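Just one protein chain is left out here, and the rest sit where they should.
So that you can tell them apart, the chains are marked A, B and C in the order they are listed, and the count of residues begins at 1 in each.
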Amino acid sequence: MRIHSQGHDLPRHNCGLFGVCGAERAADLAHLGLYALQHRGQESAGIAASDGRRISCHKGMGLVSTVFADKAVLKSLPGRCAIGHNRYSTTGSSRLLNAQPLCVEFKCGPLAAAHNGNLVNAAALRRAMEQDGSIFQTTSDSEIVLHLVARAPAGPLPDMIAHALSKVAGAYCFLFLAPDELIAVRDSMGFRPLCLGSLGGATVVASESCALDIVGAEYVRGIEPGEMLVLGAGGMTSRRLPAAPRLAMCIFEYIYIARPDSRIFGTMADKVRRAFGRRLAEEHPAGADIVIGVPDSANTAALGYSEASGTRFEIGLIRSHYVGRTFIDPHQSERDLKVHLKFNPVTGVLKGRRVVVVEDSIVRGTTLRQLVRLIRRAGAAEVHVRVGSPPIRFPCFYGVDMSTRKELIASSHTVDEVREFIGANSLGYLPVEGMLRTVPAPADMCTACFTGDYPTAVPEDFQKERFDAQHAGVR
Amino acid sequence: MRIHSQGHDLPRHNCGLFGVCGAERAADLAHLGLYALQHRGQESAGIAASDGRRISCHKGMGLVSTVFADKAVLKSLPGRCAIGHNRYSTTGSSRLLNAQPLCVEFKCGPLAAAHNGNLVNAAALRRAMEQDGSIFQTTSDSEIVLHLVARAPAGPLPDMIAHALSKVAGAYCFLFLAPDELIAVRDSMGFRPLCLGSLGGATVVASESCALDIVGAEYVRGIEPGEMLVLGAGGMTSRRLPAAPRLAMCIFEYIYIARPDSRIFGTMADKVRRAFGRRLAEEHPAGADIVIGVPDSANTAALGYSEASGTRFEIGLIRSHYVGRTFIDPHQSERDLKVHLKFNPVTGVLKGRRVVVVEDSIVRGTTLRQLVRLIRRAGAAEVHVRVGSPPIRFPCFYGVDMSTRKELIASSHTVDEVREFIGANSLGYLPVEGMLRTVPAPADMCTACFTGDYPTAVPEDFQKERFDAQHAGVR
Amino acid sequence: MRIHSQGHDLPRHNCGLFGVCGAERAADLAHLGLYALQHRGQESAGIAASDGRRISCHKGMGLVSTVFADKAVLKSLPGRCAIGHNRYSTTGSSRLLNAQPLCVEFKCGPLAAAHNGNLVNAAALRRAMEQDGSIFQTTSDSEIVLHLVARAPAGPLPDMIAHALSKVAGAYCFLFLAPDELIAVRDSMGFRPLCLGSLGGATVVASESCALDIVGAEYVRGIEPGEMLVLGAGGMTSRRLPAAPRLAMCIFEYIYIARPDSRIFGTMADKVRRAFGRRLAEEHPAGADIVIGVPDSANTAALGYSEASGTRFEIGLIRSHYVGRTFIDPHQSERDLKVHLKFNPVTGVLKGRRVVVVEDSIVRGTTLRQLVRLIRRAGAAEVHVRVGSPPIRFPCFYGVDMSTRKELIASSHTVDEVREFIGANSLGYLPVEGMLRTVPAPADMCTACFTGDYPTAVPEDFQKERFDAQHAGVR
Partner (left out) sequence: MRIHSQGHDLPRHNCGLFGVCGAERAADLAHLGLYALQHRGQESAGIAASDGRRISCHKGMGLVSTVFADKAVLKSLPGRCAIGHNRYSTTGSSRLLNAQPLCVEFKCGPLAAAHNGNLVNAAALRRAMEQDGSIFQTTSDSEIVLHLVARAPAGPLPDMIAHALSKVAGAYCFLFLAPDELIAVRDSMGFRPLCLGSLGGATVVASESCALDIVGAEYVRGIEPGEMLVLGAGGMTSRRLPAAPRLAMCIFEYIYIARPDSRIFGTMADKVRRAFGRRLAEEHPAGADIVIGVPDSANTAALGYSEASGTRFEIGLIRSHYVGRTFIDPHQSERDLKVHLKFNPVTGVLKGRRVVVVEDSIVRGTTLRQLVRLIRRAGAAEVHVRVGSPPIRFPCFYGVDMSTRKELIASSHTVDEVREFIGANSLGYLPVEGMLRTVPAPADMCTACFTGDYPTAVPEDFQKERFDAQHAGVR
């Protein structure tokens, strides 16, 4: 069982991808891009670069600024094409082996790969390949795809990759780096975002458009579901994987994951998030004096709530950004302290006020419970919690780590029970209906975590857990 | 010459103090308190603790979470009394010797001291003591006070400290820790804040009340200008230094330094800061569509501006908290990048809008200039900068590092020249008059950085710089 | 091209293995064992332990004391069986991926492997497996064997391992750790040593007997060429790989690699090394005043030389053990300095004397040249170099890194040319004949580096180099 370690009661982000082809010092650009995507993963970071002949790779545990603290490292990654990867944080042991890009050699030479997403048939594929004589050195499902590429009939690399991906189901954006080409591909359902930019003569791909901005690249368009871009000496070519019966773009990117200044699935994240807040105000008004958001991410929805409700927006919680990650052992008595170290209630704002607290989503409810307590201690007269998403009742199998179903408070509690648990005067979630009416292409979104309506077959027995445990055989 | 390294065009904070007497594991409480005061100084951190007989000390370069990363360190600081110190960051070499608390031995035994503020007659005192045969191992003016205490006529420690402090001029809050007592003292003009709290049977003192909150202590009152508190086995006694002709509480604590959830000089910082914003709106209205603050600190003033002007508050800049400190060399071409890495403009909010940007203060103007450029690039139709404080035209000699006068853009440029430099459509500062009307005790505040009206004699020739250079003889 | 980085003109050692089964805290014993085997490899160290169900692994770059500096690490490796590995140092980049034990998962569960030796058909096997769809994540030939095990027909693990090893040619001792058994195996030609010990009810295996001594285990016997020991719940069983046409035990273990206090191939290393020295005296007497060895390793041969020649043994060079590894860039002008930092000539011993300097072997001759210069500068009247092994003229393909043939000075220079290069008055090598008469089983030794008489087919085109370069595609 994994516990969300950040004291913030939200799903863990997944991963961030950045690729560039055709630029001087491509690794330097990848470095900047990974900075902009740091919010998508803080466990490890890595960059692989190609100088046309060889692929060099560096990865490590920790933030981008840590892994690439030594400037000599970037210098040791020469070449005009590079891919970078940020991996999400876990509470467990450091797993450098799982850091990406994965770099291997196979019959066509060296190959590096970076993956955002989660495959749903990983366990079955792995089992089959093991039976067939393969060895696995990581617990990552990304390694499976590299095996599949290596086993594909020899041919141009894009064909081999397409062949490999025809075997897998689930969510993925992949960046592959070979000595002479960079291949970016997004699954046919389009679970995770990936966008395309141009920077002078170079081509850039990134999980979010904010990474284009930081390197000064122009946003061109999103990479389509099922699209494979091949970038190389001959310029860029686009091809298609077989179409899927439906699209399933992760609505959680809008709710929480993406940076507000990113264009996601073609639309600015903050615009959608703001609309969620407005809709939330309509669905769940509250006779309150002020609206506050849980910083930093829920401020956008809170502004929307404020706008639609006419209730004044305030900054009622200050977030400290100095809290070390490993500061305090997660003993229950210390958890309160940890939340307090991270969030400082502004008494002058809260005292005597009826307060609407807007949060993006609720996973387990424990952090929010402590926040409500903090806000009450600061003198709030009433605390009305409003959540910019529906109750999360089902685990995600597509790359967002929301813990197990058992831990999802809404999977086993009514809204009123959740309200009581967190100690709020009232609690209102954004209903699924209302949420969908707010997004550009409601039919194309994945809302499985709210509805259980999974767009793919799910792993056998719903048991993501078992899979984890099994692979933990080699730690 | 020191350059503000943070890409944020604001004065550097000074230092944070925390002391506790009469509690189990006092060092653990000091550790928490320093976390809450981290915003006052990030260069180094340290704690000295007394078990009644011996004083143990640990200090190091970096954030509290770094210096005390190893739990064994806190365990090595036993006892019921402790003092802690955060020191502000500098661009120069690491100066562990300058980290505080300073721990020495003198005729009465061991003594530790932590200091927030700046003495104005330090150079003269040091020169005189050197002539008299003293050696100095740091470049800190705090060491001077320890020499003075050691040279005071033997007697009870509080008398010796009072004697020593009668020789110094300038700004200080001091915490002294002897094996059997903790002495907290604030200068007679009251430049820097220091408050008193109680926690069960223990007594707590801290630069800001937010540090009382984090340890669960109750706010009792501010320590008065010229008050010395002696905490020991016999409980707490209060005595007075000779009164000063006037008070001179640092108004910059309200403008920028203090955390908004802190009570400073008896009043909540966010309340005053908000009022500055309101007043600013009255003084400098702008026909704009939205108001944004430079995060995180200027959001409070921006909310006030929004409230008074009726212009909608928005979050138009997202601040990244992952940017490593030592990331990029400060070549001019990279400075823009650094600001961009730190602040991400939200296009959806800014595009096509007439934007009021509220900032706390302007020191050199370089960061704000880059921010204005970023905001324009994001599509803002107009950018109106409003500053929640008057033009800074004079250096501070009382503990806030605003660089040299030469660097203060307002010391040599008119408002319109500054506006042109930063590239704004309009620029409005909060006038001194308006600012003073907004604070509780206008006559008791120090506004020297705006007016040049220094409440004390200033160092000879205005040359803080020369003093620094001279002491740099031993690096 | 790899350059011997240690300033000591000798081949690089290969690797050290230690395994234990049936003991409390097996990882602690492995830790001690690796300390005793540190001389066999300093690049990286690692331990994998099994608690009967799971395998835990920790490895890192550097010495055993560095990799296991944190005691918590050993605690995180529970169980009654463990294997450990020391890897030799290289000048290149740190290659954590190549550190051993390699830990993988395959169809039968988790498996860890540690290898000492070198396969001669690695390139061909790897190429074939790549063609067949395998991916490789390291540049180590050990990974190939894990692939072969995974591809073997399902069955008991020892059978699968035997099947895998039937495909490989070359030198190896392998330790495999599965959740419920530890398998130790030595190739049929017996290139590298591996011995068996017992410690209470536990069984211990190690590259050298000195590792048995340190854990207090009793030496039982050497593991035979082609023997596979299976240690598990059912005790120990021994089985045999198919016999080889001849044995080929590495004579370099006696010359230089093994610790003098180790039993190697059943005989104490120091006894053989001493005999080499005596023989050397008979073959190459020198009218000298004193005999010195190049410390520490050549002292044993020097004592033998002294004994047989009647010339007094002296300590004429003091070796400093404080020299950091990365101290000085290898510019030619600094190499002298590096040798000087490491070896201090004792003037009082050398001055005016005719000196015999005994060294174990000569690879490139550069260090010895500098040593001769140092000894002359200390006043030696004559310097007669005597080498306790024959001229090394052929590269080793069985696990001892003697650089490429091109670098072996004796491969392209006569003895007299070598003498002139190193600047000695005379130079005498131990002849192959004489050397072989001195060892217990001359016919069973591999002497290929002296004679070119390789006991196996050698890698295509003699080009170990090309293989390295090819695999460097992924760095």
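By our rule, a residue touches a chain if its C-beta (ideal position, glycine included) is under 8 Å from a C-beta of that chain, and two chains touch if they have at least 3 such contacts.
As the structure is a computational prediction, the values presented were derived from the model and not from experiment.
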**OP:** Please identify which of the visible chains the hidden chain touches across the whole complex.
**Re:** B, C
Original post:
Which of these, C:Gln38, C:Ser198 or C:Ser411, touches the one chain of the complex that we don't see?
Top reply: C:Gln38
**OP:** With the full complex in mind, choose from C:Ala154, C:Ala243 or C:Ile318 the residue touching the hidden chain.
**Re:** C:Ile318
Original post:
Per the definition of touch given earlier, which of C:Cys108, C:Met268 or C:Leu436 contacts the omitted chain?
Top reply: C:Met268
**OP:** Check each of B:Ile83, B:Ala112, B:Met189 or B:Ile422 against the chain that is not shown and name the one that touches it.
**Re:** B:Ala112
Original post:
In the complete assembly, which of C:Val220, C:Met236 or C:Val346 touches the absent chain?
Top reply: C:Val346
**OP:** Would you mind spotting which of C:Arg151, C:Arg259 or C:Arg364 touches the chain that isn't drawn?
**Re:** C:Arg259
Original post:
Touching the missing chain, which residues of chain B?
Top reply: 54-57, 76, 93, 96, 102-107, 109-112, 130-131, 133-137, 146-147, 150-152, 179, 471-475
Subject >> Sites on chain C contacted by the missing partner chain, in the whole complex >> reply: 32, 35-36, 38-39, 42, 63-66, 69, 210, 213-214, 259-261, 268, 270-271, 274, 295-296, 299-300, 303, 307, 312-315, 318-324, 326-327, 337, 340-341, 344-349
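Just so it is clear, only the chains that are shown with their structure count from here on.
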**OP:** Determine whether chain A and chain B, two copies of the same sequence, contact each other through the same residue numbers or different ones, counting it as same when over half of the numbers at the interface appear on both sides.
**Re:** same
Original post:
Where the CA atoms of chain B average out and where those of chain C average out, how many Å apart are those spots?
Top reply: 60
Original post:
What whole-number Å value describes the gap between the mean CA coordinates of chain A and chain B?
Top reply: 37
Original post:
Mind pulling the chain A residues that touch 2 or more other chains?
Top reply: none
